[in-house]
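Structure in structure tokens, see below.
The complex appears here minus one protein chain, its other protein chains still in place.
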Amino acid sequence: MTALIIVVGILAVVGAVGVVLSTQPLYSALSLVFSIGMLAILYLILNAQLLFAVQLIVYAGAVMVLFVFIIALLNPKAEDRPILDVRAVVAFVAVITITAALFATAHNGITYSGSNFRGAVVGASHNDQDPAYTKHAFDFKPADVNSGQAGNVQTVGGQLFTVFLLPFEITSLLLLVAAIGAVYLTRRVPKTEVDT
Amino acid sequence: MTNIPWLSIVIFLPLTASLALQLVPGRARGLIKGLTIAATLATAVLVACLVANMSGSPAQGTPLPLHYDENQSWIPDPVNAHYHLGLDGLAAWMLALNAGVFLLGALVVSRRDVDRMKLFCGLLLLTETATAGVILAADMLLFYFFWEAMLIPLYFLLSNFGSEKRGRATLKFIIFTVAGSLLMLLAIIYLKVNSPANSFDLEVLLRTPGPAGDAVNFYGIHLFTPQQFAFLAFAIAFAIKLPLVPFHTWLPDLYESCPPAALVFFAGVVSKLGAFGFIRYAITLFPGPVHDFQWLLLTLSVITIIYGALMALSESDIKRIVAYASISHLGVIGLGIFALNANGINGAIIQIVNHGIIIASLFLVLGIIEQRTGTRDRHELAGLEKQMPYLYFFFLVITLAALGMPGLNSFAGEFTIMLGAFQTFWLLPVLAGIGVVLACWYMLRLHQGLMHEPLQPRTDGVRDISFVEGWVLVPLIALMIGIGVYPKPVGDIANLSTHQYVTLSSGPDAPAFTPIANSGGPG
Amino acid sequence: MMALLAAVPTLTPPTGSDIVGLLPEVILGGAFVILLLLDLITPASRRTWLAAFSVVAIVAAFGTTVWGWFDAYNNPHVHGVFFGAFAYDRFGLFINGVLLTSALLVVVISPQYLNRRGLHYGEYYSLILAATTGMMLLAGAASLMVIFLSVELLSISLYILSGFSRTDERSQEAALKYLLLGGFASAFLLYGMALVYGETGHTQLEQIAIAIHSGIATVDPLLLIGVVLMLVGFAFKVSAAPFHMWTPDVYQGAPTSVTAFMSVATKVAAFAALIRVFSFAFPDLYPQWQTAVVFVCILSMVWGNLAALSQTSLKRMLAYSGIAQAGYILIGVASSPHDAGGTIGALFYLAAYSLTNLGAFAVITIMSGRGEDLDRYASIRGLAHRRPYVAAAMALFMLSLAGFPPTAGFFGKFLVFSAAIKSGLMPLALWGIATSAVSIFYYLRVVLLMYAKPDADAKSYEWSKTTVSGGAVVAFTTAGTLVFGVFVTLLYTVATAAQQGALPRL
Partner (left out) sequence: MILSADPFLLAPDAFPPLLGLSALLFSIGVAGVLVRRNPLVVFMSIELMLNAVNLAFISFGRFLNSEEGQIFAFMVIVVAAAEVVVGLALITQIFRIGRRLDVDDLNEMKL
């Protein structure tokens, strides 16, 4: 399974690099869509079926279409500046450092090395016999769905309306604000508004 | 003792008057001035009654004998600050000087000088509130509160009404003072945190001082102990206000650009608060460190005396001459304080009042001269004797008082200070004596130059002082002669607490000093 | 079945007591929605009514906050509502009070300013209410998820408000800059949250605190990276150096009434969350995060004060001064786990700062001419001669920011310095003192300019007449600055109670 994760991961990274290095914004957008799609596959492997769907529908479907639409509307030109300058060097160093630091701590750290696995420590099971822990990737059989384990739509949905009701309600306000903002900012400006 | 909070009334009467002034329309200048004079006069009368009543009223509390005492919780426990006011012998004299000088300031606010009289009078009254608070506070935080708050009305007074160079001078003054006092704030907090009583109250801190602590190890070098650092923070704050020599540069510029009416109380009382702070806080709270640094402070005082005198000789602007003379005289006061014995401190307390009277009247006279002639250059002013005979007389008395002529007030204080300094180290009064000799030189030169030489174009045809101006000066002259001839009352009141200050500053392990004389001066 | 899942209740709706704990937020959020509808039926000339409605809503929310203050006192064992996602405690309610006061004052000065700039739209008040709701939620947030969402709620409202002047390039630029950098910072905050969640297994602060305290979550590099990344996110929101790059541009570009709101309320709310997370949820990691906070603190004080020296625009100067003030508040945070006085000082400072800074911005707002902000230094020269009372108030605000008694600003500084000394952070106090001395230069420069004689040949600036509402706001903030500077106990006891009631408690 790890091999599959690595392959999909590499593809996601290729997409991400494409976002940063493409000179045309449109190519960046398409690379981002590709990368998002690869991540959706990883979500599926990680038994996050709801997130898989949301990722594809909301992110790739809605958000990125909006991006592409705006790019088509504004038709921005490619950047005429050489990509390599001081900022690029800084960025490159940042990439290497953050990745190396996090990967090293994740791999060799105290809490995520195999025998001392965090899930076992904080209360989740680390028992090979535990069906939740040894659950297979891509596993979304109806039986699992009904057993109330992490990673199925029903569990997530149920939690969303009980334990996480407050965050859920806040998102409703948030979306309303965003809608007002978009309408206000792009509405035709009446002549009375003073231009400074 | 009655339950009427007299000390609070002394502090807040000017504040109330200043607020009431805001209700008066700006055009009613006579009413504004009348109200200001009435408020300062009422304060002065009240203070006079308090001081006169002092020797009769019981002293209470240790270690400072506070004759009047008000104590209420201000900020609750973790901070533990109190609204604690107290009046002891030292504070009594400072308060009397304060009330008198502000009354004088209110009297000399002239309609010609000040275009926004309401603002000026309001700020004058606010300053009086703040200085009275500084003098009366017996809680460190309350003291700091008034100490810094004092700068606000002063800042507006100086930046609104001064002469053309006021911007830089004012900013310099504020920055110097604030930089010093912010360090003092840290030291105050340190004292409180370090003390087992965990209080800002001066009396509590004196009773239960915290441990001195070990010397701070800075990369292997053993610096001072935390307590020594705290003392230095206090000393810098007060040395800037006093001012001692390396911290004095704000003073001449500021005096030069200060409006005459404000200069009376600025020179008269605000710059005395440095000396007051040294006596009341720095030497009592840190009996150990003050002896560790006594040599340094004495050296600075002597340098201040001589440097101030030399600079006064080299200036030609009459206001700057007096400013440097003032620095020199304040150095004498510093010498008395840091002698750390009964005579020195007693003399310093007397001299604070004397110098306040002298410098206020000197600046009054110079203000009149500048106003009449339109110049401050010594070389352009001469022959005023014939033009202004009354002023000549007043100026003569003030000059003689300023240079320490026996029979006038300054002599009593300076003599006692010299005596105290001699008990500490014989060379000190000798060096300070150089300053006194120089004082004769520059004061007499100033007086002769201004009064006796042939008339100059600038001084031709100036009028003598008016009747009202004369009546402002008469009580001052009377005080100078009166204290000079019979200084005992001053010494008596000051003596009510001098002994305590000497005891406190001696500390447990300091060498004992045997006072030669305990009364105030030879009188 | 795992313990964690077993604890999940089956579809239980929130109970009445949950709603009670959230009452001020519910009222304000509801008012936000109602205001949107009211905007549709309000004629354009009567939009001041919307301001009046907002005032009513804010006052109602304030009333419930005050009621909640005593209710929370009567229920000392309330440990959060909505399954521990939200803390119903005096800490949050104290911050609510500060936020609602700021919002009220901003709404009161807004109509005349917006009318003058031709920006008087109903959306303004909706967004102010939404942002305030977000800030109040942030003040009470007791789970990482609620912290993140309320940060975004307030940020998105403020992005739009910064760009509220749609034809003004500077306003639009400010909004976009704020949005891009805000999104960037949010990502850091989120990554930090992800790592903390991964290390402790929880998103609720109380559970996180328990996990760290009981040693379940060992002090792991991954956890520390998470904590530091969260600090970066918060430091951006409170505009502490070196994450302050957006502040001057956004403050200058946004409409002044928005800047007034943003400079005060965002900082207060974000500091509330910062203190709750670092002082109350991560006290066991204090040795680790202290270094980072001290670094940010010193850098903010030095950078903010030095950069403010060279400014020639009031709004930019106040932006840099705000960075420096964030540094002073961080002194309190850095000493909070050792000494309760640190948190109390920070809370006191926040309240004092919000009154003072709001007053300063209110002065700029009510002085501004038609379609133009009078915020250049040149344009306030001689203000005192034409508008003596407003200039006196502005001078007072500058003195309070500089930390002179008898203003509230002095006691803010005093309390945080005391806490630093008490917890042995003497160098921090010394840095604070040194930078305070520097700050006097630029604060007094403003005062000096206002009281200088106006140049005869200079362009005469059209200062607006002081209206009743503007005068009332300036009078209120002036009175607050003075009253809390003299009768310190009034605010101090409330801040102490807020500190003592703060959740999560171990």
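Lettered A, B and C in written order, each chain numbered from 1.
In this text, a residue touches a chain if its C-beta (ideal position, glycine included) is under 8 Å from a C-beta of that chain, and two chains touch if they have at least 3 such contacts.
None of the values given here were measured: they were computed from a predicted structure.
Chemist: Out of all the chains shown, which come into contact with the hidden one?
Modeler: So, taking every chain into account, the missing one touches A, C.
Chemist: Considering the complete complex, identify which of C:Lys177, C:His244 or C:Arg445 is in touch with the unshown chain.
Modeler: With C:Lys177, C:His244 or C:Arg445 as choices, the missing chain is touched by C:Lys177.
Chemist: Which positions on chain C touch the chain that was left off?
Modeler: 2, 4-5, 144-145, 148-149, 152, 156, 159-160, 163, 166-167, 169-170, 172-177, 179-180, 183-184, 186-187, 190-191, 193-195, 197-198, 201-203, 248-249, 252-253, 307, 310
Chemist: Identify the residues of chain A touching the omitted chain, counting contacts across the whole complex.
Modeler: Residues in contact with the chain left out: 1-3, 5-6, 9, 12-13, 16-17, 19-20, 22, 25, 28-29, 32, 35-36, 39, 42-43, 45-48, 50-51, 54-55, 58-59, 62-63, 66-67, 70-71, 73-74, 76, 79, 81, 83, 87-88, 90-92, 94-99, 101-103, 106-107, 112, 114, 117-119, 122, 124-126, 132-139, 149-151, 155-156, 159-160, 164, 167, 171, 174-175, 177-179, 181-182, 185-186.
Simple rule for what comes next: only the chains that are shown with their structure count from here on.
Chemist: Pick one for the touching-chains graph, please: line, ring, star, complete, other.
Modeler: Here the contact pattern is a line, an open path with two ends.
Chemist: Please tell me the distance, in whole Å, between the geometric centres of chain A and chain C computed from their C-alpha atoms.
Modeler: 30
Chemist: Using CA atom averages as chain centres, what separation in Å is found between chain A and chain B?
Modeler: Comparing mean C-alpha positions, chain B is 71 Å from chain A.
Chemist: For chain B, write out the residues touching at least two other chains, lowest number first.
Modeler: Touching at least two other chains: none.
Chemist: Going through chain C residue by residue, note those that touch at least 2 other chains and give them in order.
Modeler: Residues: none.
Chemist: Name, in rising order, each residue of chain A that touches chain C in their complex.
Modeler: Its residues touching chain C are 101-102, 105-106, 109-112, 118-119, 121-125, 130, 132, 148-150, 155, 158-159, 161-167, 170-171, 173-174, 176-178, 180-181, 184-185, 189, 192-196.
Chemist: Using the touch rule from the top, collect the residues of chain C that touch chain B in their complex.
Modeler: Contact set of chain C toward chain B: 340-341, 344, 395, 399, 404-406, 410, 414-415, 417-418, 421-422, 429-430, 433, 436-437, 440-441, 444, 447-448, 451-452, 488-489, 492-493, 496.
Chemist: Per the contact definition, I'd like the list of chain C residues that touch chain A in the complex.
Modeler: The touching residues are 1-5, 8-14, 22, 29, 32-33, 36, 82-83, 85-86, 117-119, 121, 123, 126-127, 130, 133-134, 137, 143, 145-146, 149-150, 152-153, 156-157, 159-160, 163, 165-168, 198-202, 211, 216-218, 220-223, 225, 370-372.
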